[in-house]
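For this view, one protein chain was removed and the others were kept in their places.
Showing chain A:
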Amino acid sequence: MTEMIHKYPKVAKNEETKPFWDAAQEGRFLVRRCPACKEIHWYPRTLCPLCHKAETEWEEHSGEGEIYTWTVMRKSPTGPFALGYVKLDGGPHVYVRFRDGVTEGLEIGKRTRMVFDRISDEDVYLFADLA
């Protein structure tokens, strides 16, 4: 784990997403899959937003995927940072920020993985990194 990052707000959790953030503390990346249409979606919701036929279920995902699009924000008081969408393997596109310091070597199609970095005593937050 790298040094604590203090520039992120407190993570907004709720009853529905608590299991995600609990698993995140252990470095596990959870998604929800629908038993009816068999798809996983993002961000996690209980009623399947794709088919609306069933309540979805938590499962662990490798977090691996590839860059769909990206940018490096140059005008930022806390220094440049990268944002993008990654397409998870076998799953949806996820809007995500890249881990602090990852602003070089980004290209559409490049392999990525999801990581959790500690942003406060209470919280870790979801970021992408190059694989």
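By definition in this document, contacts are C-beta pairs under 8 Å (C-beta built on N, C-alpha and C of every residue); 3 or more make two chains touch, one makes a residue touch a chain; residues count from 1.
Assume contacts and distances are computed from a predicted model.
Trainee: Considering the UniProt annotation of the chain absent from this complex, which name among "Cytochrome P450", "NAD(P)/FAD-dependent oxidoreductase", "Acetyl-CoA acetyltransferase" or "Ferredoxin" applies?
Mentor: "Acetyl-CoA acetyltransferase"
Trainee: Of the residues in chain A, which ones touch the absent chain?
Mentor: 8-9, 11-14, 16-17, 21, 39, 41-45, 49-50, 68-76, 78, 81, 83-85, 87-88, 91-97, 108, 119, 125-126
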